[in-house]
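One structure, pasted below without further comment.
All protein chains but one are shown in place.
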Amino acid sequence: MSPAIGGTLARLDGRAKVSGSARYSGEVPIPHLAHAVLIGAPVANARITAVDATEAEQSAGVLAVLTHLNLPKVAMQPSLLPSLAGLAAPGHTFFPMQDDTVHYAGQHVAVVVADTLERAEHAATLVRIDYDTTPPVTLLEEIKDQAYEPQKIFGGLLPGRQVRGDIEAGLRDAEVRVEAMYEFAANHHNPIEPSTTTAAWDEVGRLTLYDGIQGPTSTQLTAAAFLGVPPAQIRVVSNYVGGSFGSKAMVWPHATLAAMAARHVGRPVRLALNREQMFTSCGHREQQRQHLTLGARADGKLVAVRHHKLSLTSHFDDWAEPSLQSPAIIYDYPNYEGIYRLGRGNINTPTFTRAPGEATGMFAMESAMDELAERIGVDPVELRLRNCSDTDPATGDPWSSSGLRECLERGAELFGWAGRDPRPRQRREGNWLIGTGMATAAYPHAQPVNPQRARARIYSDGSVIVEAGVSEFGTGISTAMTLVAADGLGVTVDQVRFAGGNTDMPNITAAVGSAGAGAASAAVHLSVTALREQLIGMAVADEQSPLHGADPAAVVVEGGRMALRDRPDAGETYSAMLQRKLVPDVEAIGNWIPPAQDVGHGMHTFGAQFAEVGVDAELGLIRVRRMVGVFAPGRVLNRRTAHSQLMGGMLWGLGQTLLEATRMDARSGRWANASLADYLVPVNADSPDVVVDTVEVHENVVNPLGVKGVGEIGVVGVAAAIGNAVYHATGYRARSLPIALDDILSQAS
Amino acid sequence: MRSNTQASARVETPDTAVVRGPGDVEVWLSVNGAAHRLAIEPRVSLLDALRDRLELTGTKKGCNQGACGACTVWVDGERVLSCLTLAIACERREVRTIEGLADGQTLHPMQAAFIARDAFQCGYCTPGQIMSAVALLKEGHAKDDSDIREWMSGNLCRCAAYPHIRSAIRDVRDGKTGD
Partner (left out) sequence: MRPISYSRVADVGTAVGTVTADPASAFLAGGTTQVDLLRIYVEQPRRLVDINDLPLRDIEELPNRGLRIGALARMNEVAEHPSVIDRSPLVSQALLLGASPQLRNMASIGGNLLQRTRCTYFRDVSTACNKRTPGTGCAAMDGVNRGHAVLGTSDQCIATHPSDLAVALVALDADVIAEGQRGRRSIPVHEFFLPPEDTPDIEHPLDHGELIVDVEVPPAPDGSTSLYLKVRDRESYEFALASVAVALRVEGGMVVEVRLALGGVATVPWRARRAERMLTGQPATTENFAAAAREELAPAVARGMNGFKIELACRTIVRALETVAPDGAR
C-alpha cells in the first residue's frame, strides 16, 4: 500500500526557503571567518613568469596570498570518474596552482585571503602576475582537423564508438535519406547560487566543509584525496544547494582550495566563486557539432542511422557529453554507427549540463525526424509511432518499461495535435507566424554502481527519523523521501522526519543523471521495510502483543498500527509495543545494491514534447506560446515536485533553444559574455504556461520502487519541438542552437 | 590597465561635505524595524552588510551586478537591488528583507502561496522573488498575466518555476489561500 507515494506533498523545506532561514553553504555563521577570493588567469595559454604579491600582502586585512609558488602540492590526483560512481569525483584531471602553466582562461592562479570580503576582493586586484603567452586554441573550427577518436569518453564510462548492423549497406539501401549537420554553442549552467565552500579545521585536524554539491560524499572523497587527509577526518555539510544543473555534480578545485586556504591562515575560510568565475571554474556544455544521417524506407520506417559528433575538450580529459545514447535506441532500426571525436583546446574540461548529451543529441535526431516526416508526407507523431520499439534495439532486450507510445498519444491529445496542417507558413496572427512542432524525449536510465544506504529509527512515541546523505538542490528529495519512508513503514507522513545533507549520514551517491531519486528511494525503502520487519518480528514474538504468534507475512501496518490482514481488530501500534517493552528506539539500515550492468532489460526513460511558437519573422523574434510535455518516468514519488522539475526542465530546454550561448573570443581564449546580463537565460516573460503530465508504466527492474527520475527528461526534445515548430511557422529549418534572432532575420522572413 | 584618476589638486571651491571613510565608519541601519550599528567601510554593499555583518542571509547574492534580482529587498518600501546599493547610503532609510516579511510565526500570504504553488525548487532566488512579488501587488502591476510576467522579469529563476510564481501571485491577488 502506498497512500503517500504519488501524492502531492508540499515541500517540507518550503518554510525555510520562503522565510530566508535556509542556510546555503556560504551562509553558515562561523566565528572568525576569513574570506578567500580566487584570481583567474586572464590569458588562456601561457606560463607564469613572475608573481608579485607584495602590494596585496600589505593591503589592509590581508592574511595570505597563495600562488603556485607557495600552495602545497596536492597529495594525489584522482582520475575523472562521474560522481555517480560514488568515488572521488574531480571535475577534471587537473589541480591548479601546482606549476606555472596556464591551460585555459580563468584557471585559478592565486587565492587571496583577508578578514573581509571587500578587502580580499580588492587585494586580489593588487596581485601582479606576468605571463608569457602563446595564442590559444579555443574553437571547434580550430581543432577539427586534429580531432581524434577517443577509446572512451565520459570519464571512461562510455565507448568512443558504437556500431550495430552494417551502416553502409543500411544507408545505401534506404529509400529516403536525411542528412544534416547540427551546431551547438557552449552552454553554462548558471545556477543562481554561485559555487561556495566554507572550510573550517578544528584543533585536532578535522575538517568541516560546507559545500554546495549534488552529493556530499563526492566532496569528502575528492578533498580527502587532494589533501591527503583520511575521509574519516572530513565532514561535508550540504544542507541547501542553490541550484546546480550539473555545475555542482563534480567536485571542482575551489572546494579543496578553500580547505587549503583555511589551513594556511589558521582560520575558517569561505570561498565563493563570483558570477564570472562560474563560467570558468565548474565546467560547461561543450561547443559541439553533430553530423547525422537517417536512412528510411518510403513508409518512414528507419533502417539506418549514422551519428557523428565532434567536441572541444580540455588538455587533460577526454570529455564529451554522451549525445549519441538515446538516438541510437529510441527507434527500432538495424544499422547504426555512432562515433565521438574530440579536439583539445585551451579550455576547462566540460561537464554534465542538465540532460547531458541528450539535450543536444536528441535535437539532431528529432529535427531530422521532422524533415523525414515532411519528406515522406507522414504526420510527425505517426512517424514516431511507426518507429517505436518494444525492445532495446541495441541488445534485443525488452524495455524495463517504456511508455513512449502512450506519451506520444497523450501529448498529442493534450496539445490538440490532431488535424494539424503540415504545410509551413500557413497560420498568421498579425505579425506573428504560428507553428507547432513535436519531438520524442528520451534519457538513459543511469544507476549508481555502489551500495546505497539509509538509516531509519523509530522512537517509542512512534516518531521516525530517516537519514541518508543526500543533497537538496531543488529536486524535493527530502520531501519525496518522507513519503517513501511513511509508506514503507506504514506510518503517516507527519510522523516522519527525513534528514540528509551531510557525510555523517549513511552514504548515498551524488544525485546525477536523474539517478538520485531512484537510489535514495531504494535505500530509504529498504531501511524502513527492514525496520518494519524488525518491529513486526518483535510483536509476533511478544507474548503480550495481540499479534503474538502471528505469521509476520500476515501483518499489515497502517498509520503506525500493526494488524492482521484478515483480522484488523487484532493489532497494536508500534508505539504501544515499544512503550510496553521499555524500548526507547529501534533502528535499521537499508542497503541497496544496484543491479549489475546486464539486467536483461533496456533501461531508458521516454517522453514526448509539443510546442507552439509565434515567429515575428520580420523582426526575428521567436516566442514560445505554449508547451506540453508527457513523460513516463516510472514511479512518481511526489507529483507536485516531480511536475515542477519536469516543467523546469522544459523551460530549460526553451532557454537552450532560443537564448543560451557562451561565446568565445578566440583571440584571447576567453568567454566574451560571462555574466547574467550577457549570457541570457529565460526570464518570467519568456516562459509560457506549461502542461506537464506523466503516464504510468509498470517498472520493477530499475530499483525497488521503479523510480526512473525526472531531472533530465523534461529538457530532452524541447529544442527539437521548438525548432520544428519554427520550421512549421516559417519554413526555415534551424540546425544550430540557439536559434538566434539573426538567423530568423536572414533566413525566415 | 586601470583608468587613471589622479589624486586631488585642490581648487578654491567649497568642499564642505563631511568625509567618511575609507576605513571603517559607524553606520546605523534600520532593518526590519530594528536598528543596527555597524562598523563598516563605505564600500560595503547593503547586500554584504545584511549577509556578512547582520547574518541576515535570506537576501541572496547571485550575480553581484544587478543582473539577477536575487538580492531584492525593499528600501523605504520600494523594491531595489541590494548588491548595487551601498549600506552607508541607507542610513535614515527603512530596509526590509525576507526575514521581516512574516508576521511572527505567520507567513505572509505570498510566502504561503509560494509553498502552496510550489513556486520554487532550489529556493535560492525565492526570497528575491517574494520581495518582488509582494511589491508587485502593492505597485498595482499584477492586473493580468502579461503584467505579472513583465514586472516579475527582474528576478531570474534558473529552476524556471516562473509559471508557478505567476500562480502564487494570482492567488494572493485574488485572495485565494493556496490549494
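Chains here go by letter, A and B, matching the order in which they are written, and residues are numbered from 1 within each.
Here is the rule we go by: a residue touches a chain if its C-beta (ideal position, glycine included) is under 8 Å from a C-beta of that chain, and two chains touch if they have at least 3 such contacts.
What you are looking at is a predicted structure, and each value in this text was computed from that prediction instead of being measured.
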item: From A:Arg15, A:Arg263, A:Arg561 or A:Arg663, residue that would touch the chain that is not displayed; value: A:Arg663
item: Absent chain, residues of chain B that touch it; value: 1-3, 5-11, 13-23, 25, 41-43, 45, 64-66, 69, 72, 78-81, 83-86, 88-89, 132, 135-136, 139, 141, 149-151, 153-155
item: Sites on chain A contacted by the missing partner chain, in the whole complex; value: 42, 60, 118, 121-122, 125, 431, 618-621, 623, 658-659, 663-665, 667-668, 672-673, 675, 677-678, 680, 682-686, 740-742, 745-746, 749
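The rule we apply is simple: only the chains that are shown with their structure count from here on.
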item: Residues of chain A that touch chain B when the two form their complex; value: 10-11, 13-24, 27, 29, 60, 116-118, 189-194, 240-245, 272, 274-275, 473-476, 640-641, 643-645, 647-648, 650-652, 655, 675-677, 681-685, 687-690
item: Chain A-facing residues of chain B, complex; value: 23, 41, 43-44, 48, 51-52, 55-68, 70, 97-99, 101-102, 107, 111-112, 114-116, 118, 120-127, 130, 148-150, 152-166
